[in-house]
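For this view, one protein chain was removed and the others were kept in their places.
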Amino acid sequence: MKTDVIIIGGGLMGSSTALQLAMRGMHCTIVEKESPGRHASGVNAGGLRQLNRNPAEIPLTVEAAKMWRNIESLVDSDCDARFPGQLRVAENSDDLDLLEQRAALLHSLGYRHEEMIGRKELYQLAPALAPHCVGALICREDGYARPFHALTAFRHKARSLGVEYRVNTIVDGIEREAGNWRITTRKGEFQAPVLVNCAGGWAGQIAASLGEPVPLKPAAPMLMVTERLPHFIEPVIGSASRKLSFKQMQNGTLLVGGAHLASLDFHKEKSEIKWPKLAVSARSIMALFPQLKDVRIVRVWAGIEAFMPDNLPVICKSSTAEDAYHAFGFSAHGFQLSPLIGRILAELIVDGTSNFPIEPFNITRF
Amino acid sequence: MFKRLDESPPSTVTVVINGRSVVVPQGESVAAAVLAENIGHTRTTPVKQQPRAPFCMMGVCFDCLMVIDGIPNQQACMVQVRDGMRIERQHGSGV
Partner (left out) sequence: MKENYPLVIIGAGPAGLAAATVAADHGVEVALLDEQPAPGGQIFRGIEAAPDERADKLGPEYLRGEKLVSAFRNSSARYYPDTKVWSLSEQRDIGVIHQQQAHMISAEQVLIANGAFERPVPFPGWTLPGVMNAGAGQILFKGSGIVPADGVVLAGSGPLLLLLAWQYLRAGVRVKAVLDTISRGNYIKALPKLPSALLVHHHITQGLRYQQTLRLAGVELHNGIRDLQAHGAESLESISYRHKGSNHTLETDSLMIHFGIIPNIHLSQAAGCDHFWHKRQQCWRPELDEWGSSSVKGILIAGDGGGIGGARTAEHAGRIAAFRVLYNLGVMNQQEMHLEAKQDRKWMKADLRIRPFLEKLFRIPESMLRVPHDDTIVCRCEEVTAREIRAAIADGHSDSNQVKFYTRCGMGPCQGRQCSQAVAHIVADQTSIPLQQSTQFRIRPPLKPLTLGQLASLYPDETE
């Protein structure tokens, strides 16, 4: 079948791109190897975080934050987004120094969305926190949403504008022929002048087949969720010196991440939980919230995400193939950026250039 | 409603169920003890506040969650009674 744009990967990046292209009048077909949101887009922690981003990502994350504030106007759903702020807590003076340096860096770049708060305000915002903390870096506009609901909203909106999803459709071959991309799958052949690679953990394979291999490493960060608890904390809690992200979700469950990785058999798509690392996470929680000692863990899981060596994504036009584009490698922090990534790719495809500074994300940097 | 069979009395312990002292056989599960007391529902659900009571008695269904000695979300069918134990109906997520 023929279409204007073929997008490989039906997760948030692919769906967001399809939506933006459809809004600009193009017909898109998404080819998804399983079901949308099977991996990173469905199983991530849902953080809407500007806090502590790499300076290269700041212009993007600031714009994405604006889009999330108004997400309903884009996808007809609020995606269950909340904005109670995100904190990086300092537990001692070393932590405090680290956070103050970060705040200074951000201010020197002309941004004000991250700021230091003292002990008093910290305990006003998070009274449940253990009493030894000394301050925090905060982004008051930050928050979280429910990933699978967000993905569903993007997908619905995209479909309503004519985007086609071909699920359980594995790409076998990619060829360029007379100004057209020809994608062969076991469920038929697709042709379009433009190709977009949003294949997440599998994007490295697609890039390689376009002649530009990348050092993408698929990995499976672990998350755990507890039973429901009465609401006791509003902001998302991180730490200056611990691998920890901790939040109480809308329904009362606690969601704990920290970027500790499960062991992954990528070809079998099977991850195995590494309990030693989760024990470290649990100890971090005990340090910050000792009152949660008897709270039961209901579920632990790890979904496959694409990591780049510098933890920055690839967002660009292909350097080797004509009319091919990439958006992948978000290294476990792409959720917040996703509404904007669609816009950037649509700009690249339709206008030939983006209004956003995406040079740091070029595939040629490797 | 449940009743206890008229059996030769085993050794007993005293527990407090929803504030009331009750003498129950040693070694039985909290769920059995509260069912024999016919206290009605043992929890309300967190989503729709519906009444529930023990359902599977073997640790599978998690419908018998109660507050035991102040700790919510305990599987009453998997915990044995102890002398002096405080057993309370659980409201929602354990407030």
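We call the chains A and B, going by the order they appear; numbering starts again at 1 in every chain.
Simple rule for what comes next: a residue touches a chain if its C-beta (ideal position, glycine included) is under 8 Å from a C-beta of that chain, and two chains touch if they have at least 3 such contacts.
What you see is a predicted model; the values in this text were computed from it and never measured.
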Inset, instruction - Could you list, sorted by label, every displayed chain in contact with the chain left out? - result: A, B
Legend entry - Hidden-chain contact residue, picked from the options A:G110, A:P131 or A:P276: A:P276
Inset, instruction - Just name the one of A:M1, A:A104 or A:M286 that touches the chain not displayed here. - result: A:M286
Inset, instruction - Write the list of chain B residues that the hidden chain touches. - result: 1-5, 7-8, 10, 25, 27-29, 32, 35-36, 38, 40-42, 45, 47-48, 50-63, 65, 73, 75, 78, 80
Legend entry - Residues from chain A at the interface with the omitted partner, ascending: 35, 37, 42, 148-149, 152, 155-156, 165, 167, 226-227, 242-243, 251, 270, 272-273, 275-280, 282-283, 285-286, 292-301
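FYI, only the chains that are shown with their structure count from here on.
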Inset, instruction - With chain centres taken as the means of their Cα atoms, state the distance from chain A to chain B in Å. - result: 44
Legend entry - chain A residues touching chain B - in the complex, by the definition given at the top: 227-230, 251-252, 294, 296
Legend entry - Of chain B, residues touching chain A in the complex: 46, 71, 73, 92-95
